[in-house]
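Left out: one protein chain. Kept in place: all the others.
And then subunit A:
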Amino acid sequence: MAADYVDWLRREGRIVIVGASLAGLRAAETLREEGFTGSLTLIGDEPYDPYDRPPLSKSVLLGKASPRHTELPRRRHLDAEWRLGVPAAGLDLTGKRVLLADGEEVEYDRLLIATGVRARPWPVAEEAELDGVFVLRTRDDAVALTERLRAGAKRVVVIGAGFAGSEVASACREMGMEVTVAERAGAPLVGALGGVVGAVAADLQLENGVDLRTHVTVTALEGDPMGRVRSVHLSDESVVEADVVVVSLGSLRNTEWLTGSGLGAGPRGIASDAGCRAFDFRGIVTDDVFVAGDVARSPHALFGYQFLSLEHWGNAVAQAETAAHNMICPASDRRPHMWMPAFWSSQFGVNIKSVGVPPMGDELMIIQGSTAERRFVGVYGYKGRIVAGVTFDNARWLEYCQRQIEQGAPFPVEYPTMDRRPEGRKAVPADFPDPALPTHGPTVTLSGYSPADRRLVFTPGHH
């Protein structure tokens, strides 16, 4: 019976993918690769073919690549129906239909949700609308920001020193602009890598001429009478002039369209089991709805089965492939999504890479190189084992860190390694900020709820 259904689904079923970016595209390709011959529909809110985002904050800003030409390479011909430029507006789980913003409906037999995240906008709407205020997430964002920078911007303020904000600051400095970075925490990258590594990132910015302001928040963006941004007011009562402001405050998960659908979707993403099957709001796994990419949140065996949300390029690909595989195979052939979290960044001429889940670690050891030279390998420890690794200009050792995490290797690291310096012989607190304090947001979100969100009330059911 169940096997018959899978056979039928593979042959002539209807699969709909909401989200036409990296995860959506790779899932569609995997479905075809694995022999799905039914109808395939991809729905995307942007009018463009799936494109690659990492270049937008690096080579595109520097003018080394055009924002209009970062299309993702295709692995194969898809034979799919594309509904681009129309966001999904709702989901009818019982009727198995996706509702589109233009009023149309698309029926499915199996659904994959890969709607990703969007940039968190500046919270004060009239200030966000000032001319010269940008976010950077989409191709359109990159076109607009690049054109403005090219048009002779001189003073740029970046709000938020996470990876994206730091990359923007790096590119702007390389182009010779004056750059101020305002960060609520004590250093750049602290949400993702902690205060010890953040201090290295801070030195890097200062040495490259960034006017780095930490422990401050932006209280207001001020415009001139023409509606152009003129200055940025900080919580230490200083005022910084600016002709461009880049708001880089992390991201929001695109789940609003699922409100009321009954799916377990909210501000922290869509929860799923390890096989990418979405949970409904009661915590019961669905049979026909799958999730992948930045919007997904799934348990990971290597990290205590915490529900991880990963905004990582590689995760989007791997999760899409797993989800697609599981969508069209018998239950016994399903496989878990077990991708090792990993990301990279390039800023101020330094290559930064990480594996595992640094914010889970409470201690850090520099096991090779030195933070003073900004070339090092660090490992993060939690409860006596290694849970993450980070490298600055030392990426070729990262694979070793990954193996150590996979093997649950002990922390602290007692044995000698090549190029170990005195500072690497002891573990130090990794110095992550209190998770209840919002920062620009790590690229890994541990667990499903925000510790800052204290509205959760447990109400036992009554019959």
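In this text, contacts are C-beta pairs under 8 Å (C-beta built on N, C-alpha and C of every residue); 3 or more make two chains touch, one makes a residue touch a chain; residues count from 1.
In the analysis below, contacts and distances are computed from a predicted model.
Student: Just by its UniProt name, which of "Sugar ABC transporter permease", "Electron transfer flavoprotein subunit beta", "Extracellular solute-binding protein" or "Cytochrome P450" is the chain not shown in this complex?
Tutor: Not shown, but named in UniProt as "Cytochrome P450".
Student: Among A:Gly260, A:Pro330, A:Pro416 or A:Pro429, single out the residue that touches the unshown chain.
Tutor: Of all options in A:Gly260, A:Pro330, A:Pro416 or A:Pro429, contact with the hidden chain holds for A:Pro416.
Student: Out of A:Tyr48, A:Phe281 or A:Tyr400, which residue would touch the omitted chain in the full complex?
Tutor: Candidates A:Tyr48, A:Phe281 or A:Tyr400; residue touching the omitted chain: A:Tyr400.
Student: Which of A:Lys96, A:Arg120, A:Arg334 or A:Arg375 touches the chain that is not shown?
Tutor: A:Arg375
Student: For subunit A, which residues touch the unseen chain?
Tutor: 367-369, 373, 375, 377, 396-397, 399-400, 403, 415-419
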